[in-house]
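Okay, so here's the structure we're looking at.
Note that one protein chain of the assembly has been removed; the remaining protein chains are unaltered in position.
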Amino acid sequence: MIHCKDEIGLIHAISNVLLLNKLNIIRNGEFVDEKKQEFFFRSEIEGDLDKNVVISNLKTALPEGAKIDLRKKRIKKIVVLGTKEHHCLGDLLIRNQYGTINAEIQGVICNHETLGNLAEKFEVPFVSISAKDLEREEHEKLIIEAINQFDFDYIVLAKYMRILTPTFVEKFSYRIINIHHSFLPSFIGANPYRQAFNRGVKLIGATAHFVTDDLDEGPIIYQDVIKVDHTFDPKAMSRAGKNVEREVLFQALELVFQDRVMVNGNKTIIF
Amino acid sequence: MIHCKDEIGLIHAISNVLLLNKLNIIRNGEFVDEKKQEFFFRSEIEGDLDKNVVISNLKTALPEGAKIDLRKKRIKKIVVLGTKEHHCLGDLLIRNQYGTINAEIQGVICNHETLGNLAEKFEVPFVSISAKDLEREEHEKLIIEAINQFDFDYIVLAKYMRILTPTFVEKFSYRIINIHHSFLPSFIGANPYRQAFNRGVKLIGATAHFVTDDLDEGPIIYQDVIKVDHTFDPKAMSRAGKNVEREVLFQALELVFQDRVMVNGNKTIIF
Amino acid sequence: MIHCKDEIGLIHAISNVLLLNKLNIIRNGEFVDEKKQEFFFRSEIEGDLDKNVVISNLKTALPEGAKIDLRKKRIKKIVVLGTKEHHCLGDLLIRNQYGTINAEIQGVICNHETLGNLAEKFEVPFVSISAKDLEREEHEKLIIEAINQFDFDYIVLAKYMRILTPTFVEKFSYRIINIHHSFLPSFIGANPYRQAFNRGVKLIGATAHFVTDDLDEGPIIYQDVIKVDHTFDPKAMSRAGKNVEREVLFQALELVFQDRVMVNGNKTIIF
Partner (left out) sequence: MIHCKDEIGLIHAISNVLLLNKLNIIRNGEFVDEKKQEFFFRSEIEGDLDKNVVISNLKTALPEGAKIDLRKKRIKKIVVLGTKEHHCLGDLLIRNQYGTINAEIQGVICNHETLGNLAEKFEVPFVSISAKDLEREEHEKLIIEAINQFDFDYIVLAKYMRILTPTFVEKFSYRIINIHHSFLPSFIGANPYRQAFNRGVKLIGATAHFVTDDLDEGPIIYQDVIKVDHTFDPKAMSRAGKNVEREVLFQALELVFQDRVMVNGNKTIIF
């Protein structure tokens, strides 16, 4: 993945480096942010390579300050944070078990004990850290300690119902993915289905996004909606919405774990 | 259509009245707002009837204060307000011409002259009232005068880009339908596609709603969305979104013009 | 649920019986098949009742030959048949565990051992009956014996990859629900994703239906699709399609297990 100033000849320059290193391009994608005049590029390549040589060649070929991220295709390691709801976690555990997601769950950390039984069924380490009687910072410190026991690439908030502090978010910049149960930017914050019910919307949805300091304001990776009607109270919306949440989170994780997502300010580019 | 306090036996009471008046039920729908303990009912009936007798029978059979709205099935008369965009108006004009919407356009009123040519092609009266050099109230007064030339049931805002005053809205309570180019409550107000682009959403949409005093806050009738990606700038969003706007407005009008919509506070019930 | 010849006054007649028995109607639905002149009706009612009295009253009130099906609201008992694929079964097991489907899985029967481990995690009885070296009829006889160990309302074919004989189907008439991995009637039979790939379709889907003697020809309960493009080979289609299969099967089961489905010839009526 490459991110640099836009100029003429970049694709040729890149493909030249790849050819010189005898690398085969499986799939390319590029995007130019016209306003910022920035170039985003992703290539899936195959072949033996000397990482240092390729990066060095690319640096020479590309404009000053180009960000080059050369990754080996591999299964990502993840830690999942949850609270009490099982639907997203259950889906991830089954996918983890059967290899139908490009990730391995290293551990599950919750602020309640409810989901311990589910994680254990799938022999995934489970840690429960109650927030009871703790200040937000104290609780988060314990969560961070628990997370750091594990070796991981990404943190997945699978309906983790607590707000993270900027300290936490900063530590794991663009490595935390959250599922929010509304089509953002509608219904930010608590009880989105209640908000949706009160507004009388005819669609409900879910949004998966990278977590940043601003609550529910991070770069959106994937969103989807389903239709509802006047017979749906908040409980029925929540029940129907859980399927969308689960699906949207999975679709976003697929993209991220296949290294198909680049961040451009508060937006994502999906290749 | 009936709206009253909920109690046991209402459906029986209503069907009893219909039977006594030798009316055949084609299709029934009912909904109880559990919280407010209110009953909403709609029946499509056929047969000869004495309107006064039926209403009087229903009044006797139903709780005190029941609202009874007995309508003959008929083609609605509408006035369309627009500005410069042709896609919603064009669709309505073609449907008007071929009878594929349950309405007859009495006239088209715009604050620009742009769409006059289109309305004239379909031989629909066109009035252009420029807002130039006029105070909002002055302009609206002229619009109301123009509207009142026509005999109509509903006013359709087919991308009418001006905000209506409470005075206007009050005059035509729940008889004005607007199409807003976002999935409300996201992106209220001006330039929703620009707002959507800035937020980096992966869905854009449209919402048709009854107009009330609060901008874009009226009861929602129909909404839909389409997917977009990082390659969509506001112009591309607008281009793609126009198809959704046109479709959402039509779907909402279908429902309203078939008398399938009841208003419940700031929500709609669709039978 | 009532199914009888159509005539004027049926809804009144039914609501009269319900009122006399002091039953409250929560929700009604009716449909008239105009061509066959048949009336379908479903009512959710609450209150204490003497089943025999109500049925007898309804029989008197309704045309000769009316089919009346008065069911107590309850959690359905089901047996799940599978082969090797885990995605539908896994979803049902988790829903079973957490009560997010209106059913209790009595047992899982497969023609391979693969899924035994998954069923056991959730402490659901698992029976594996290999079809190896057996005639179709022999194998099916063993399956039926295994099924009959359980007390159940419905059989769910959760990607059971064998064709059932008419004998089997007849035994459990309209009590078997299958998920087929295409939008029927396209791609009946084996390898629908391969067929879809070969045809170059831009949508793939899934269909849940009652099983009848004709392969993939039974009454459809629910269908849905997702978009695909030229980059999808049959394997990628299958991978993406599994989420739709799982969702479509669940949506169909929701409807059936909430007694919202009536069969009308080779079609379903969903209330």
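Going in written order, the chains are labelled A, B and C, and every chain counts its residues from 1.
One rule holds in what follows: a contact is a pair of C-beta atoms (placed from the backbone, for glycine too) under 8 Å apart; a residue touches a chain by one contact, two chains touch by 3 or more.
Just so we're clear, the structure is a prediction, and the values are computed from it rather than from any experiment.
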Residue among C:I129, C:V211 or C:I269 touching the omitted chain: C:I269
Interface residues of subunit B (partner: the chain not displayed): 86-87, 90-91, 94, 97-98, 100, 118, 121-122, 239, 242-243, 247, 250
Touch list for subunit A against the chain that is not drawn: 8-9, 11-12, 15-16, 18-19, 24-28, 30, 32
Sites on subunit C contacted by the missing partner chain, in the whole complex: 31, 34, 183-187, 199-203, 205, 219-225, 229-231, 233, 264-270
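Everything below uses one rule, namely that only the chains that are shown with their structure count from here on.
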Intercentroid distance (Cα basis), subunit C paired with subunit A, Å: 36
Residues of subunit A engaged with two or more neighbouring chains: none
